[in-house]
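Supplied in structure tokens, the structure appears directly below.
The complex appears here minus one protein chain, its other protein chains still in place.
Note that the chains are named A and B in the order they appear, and that numbering of residues resets to 1 at the start of each chain.
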């Protein structure tokens, strides 16, 4: 079964050079944590904590981009609020990490520091149980899923689509950001969660922990890709494209698009939540800035640059843009926004199918 | 002390009989009565009394070392006995000055204020009245009543009337208290509530009819206070709504026309605001005398700049993305990022300072409870003007006819010879230009920084969603509705929860009316 699936994947991924490149990248990604843990820091093969964190972060973004592509590239629903689901997942995990600090915070209290600072005496009800990682993960997946379910049901039921849907999702993440900025909301306000110490008893910055989290991220990405391939190649996937291309035709064929949209929308949100839950322990901070509309719209451009309506495209796009971002913000910080803005314009004007489309066109010409 | 008291009394009598000069009177008054004495004098102040009060106030009256005499320190620093004017040897520094306690101090304030009651400066008279009514000294009543006869200015007279009513509240005569309550009930000044409160309880007010009147008056004042609060919310709501309207008007036009959302629309607001900043600086360096007029010059400049930018955007980018609204949304977001960064590099990331011209500072005080700032009033009037112009443009000109035609049926308009390309470009320029004007208005009420537009973009989208497209009335209602509801929710829920509640409401609202408030219900062609 395992081989069959991977064979089918390989078959779908495309021509041999691309397959080889994919395999090489996967091998490299799997080698990175090993090189981080088992090589001498002085050695030229050593992967530094910085690099590992950076790549881990980008992999999380790639998962989000993939989730985004399922709703935008395949179903035609441009969400400008996917950053919210990602951040909610991050907050879910962050709650556990805050509790795991225990008495080692600045105030040596049972409560997280920010609660002591606000003079709270007891944990709010929604923090109950967050000392268990399993429950925190349930929150990290369940809360984005539930929110997506409610919002999606209301939006799809009243047949909101196109730019209307986009701006409603943008308003949603904007409202959530304002809410999380408040101290009284109970999630650390402006500063969010940070200064984590440990996860399941292991030091959060220990090489072993970093390597494990990184590996988990790689696995989640591969699993998400596999699930994505299966999904878009099923009849379900074809119905999604049908919704994108001719929704009313589909309705008159007897399908109710509501449930299909809702299914993929909720699944996408839950995947984002998982990505967020892996992102926070690696990066070490989560704050309401992650919910800003600008962050969410950036996700869309990862997908667009990579090539929407394909599964590898968004992963490529997220990798390319975020690598460019880390280079730019060090080398020419003031020109990053020009580059990003230019990318938005150039992609939409000249690369409707993204980088992947460019590769394919090149291949077709050759 | 017991021993001295009769003696002092004798002395006082004696001196009163012999000289009865205000100074001796004040000097020998029992410390507890001094405030009352000053109040008495306040009603009829004359030269000697003023001098006596001044001496007390300036700390030039001392008790002699043996405690039996009161000594006055002259302007030359020499001491003399107030009773006979005989110089007395001694050093003032070693003596205790006559005490000025709180009640004396407030009596002194009232005394001075009374002097100002006849001052030719109207504002001085008003503040004097304020001081007198704050003294809450019923002894001052005759003074206020007599001034009321002489006062020419109606507003000052009204203030005197209110002040005397407040003082009458403490009158022993129940009828006077009653009439005072009636006067105060009309005032709607929230400050009177605490004055009336004691008159509603039996412990401090024996007369039942007065108690009833006081309760009634308090209820009246509270309800009028509520009305003014509501008016205040409505005003700030309308003012917020008019700002939103300026931000959303152009957006609604371009969305209705092209079906695209221009994410760089907020940046047009920002550029408009920076245009007024630049014009302001030019005026400051070249025509400082005409500084107050800079705002008027900024309007055409802001409009022209954003109009040109808008047309350029349409020509260079948006035109190539027609039929792909989601891509347009992303491309215009890219434009907005670049514009923000460009402004940041030109003007710095910090907020810049844009001053109100003098004719926009201050406000119009309708009642003590409600003041309308001039800059907000000006914006409302300005928005109304822009709205009328836009309406005329859309409904009375050929361009407007074309815009409406293209909005309703692009293909049909195209085939009957409407130059749709040109109409798109001009309409986009117009929408951006209106946002530029909005930016000038925003520069008068808030901070001007590179992120200015980002704060308005979500709200103005909500206006468009709520109001529907293709109808000015929808946009106006949407903007005003959002503004007012926002301001009404704000005091009880806080700004953030209010906003979230509104978003929830909008989501529920479009369940019922997906096309917005005013959209035409037409046959949708697939």
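Here is the rule we use: a residue touches a chain if its C-beta (ideal position, glycine included) is under 8 Å from a C-beta of that chain, and two chains touch if they have at least 3 such contacts.
One rule holds for everything that comes next: contacts and distances are computed from a predicted model.
Q: Would you mind picking the UniProt name of the chain not drawn here, from "Succinate dehydrogenase cytochrome b556 subunit", "GntR family transcriptional regulator", "STAS domain-containing protein" or "Urea transport system ATP-binding protein"?
A: "Urea transport system ATP-binding protein"
Q: Quick one: which of A:47, A:62 or A:242 touches the chain that's been left out?
A: A:242
Q: Consider the whole complex, including the chain that is not shown, and state which of A:48, A:190 or A:256 touches that chain.
A: Within the whole complex, the residue contacting the unshown chain is A:256.
Q: Using the document's contact rule, name the residues of chain A that touch the chain not shown here.
A: 157, 231, 234-236, 238-239, 241-242, 244-246, 248-260, 263
By definition in this document, only the chains that are shown with their structure count from here on.
Q: Where on chain A does chain B make contact in their complex?
A: So the residues of chain A in touch with chain B come to 72, 78, 151, 154-155, 157-160, 162-164, 166-168, 170-172, 174-175, 178-179, 181-182, 248, 293-294, 297, 300-301, 304, 334-335, 337-338, 340-345, 347-349, 352.
Q: Going by the contact rule at the top, pick out the chain B residues touching chain A in the complex.
A: 255, 259-261, 263, 317, 320-321, 324-331, 333-338, 340-342, 344-345, 454, 457-458, 461-462, 465, 494, 496-497, 499-500, 503, 506-508, 510-511, 514, 526
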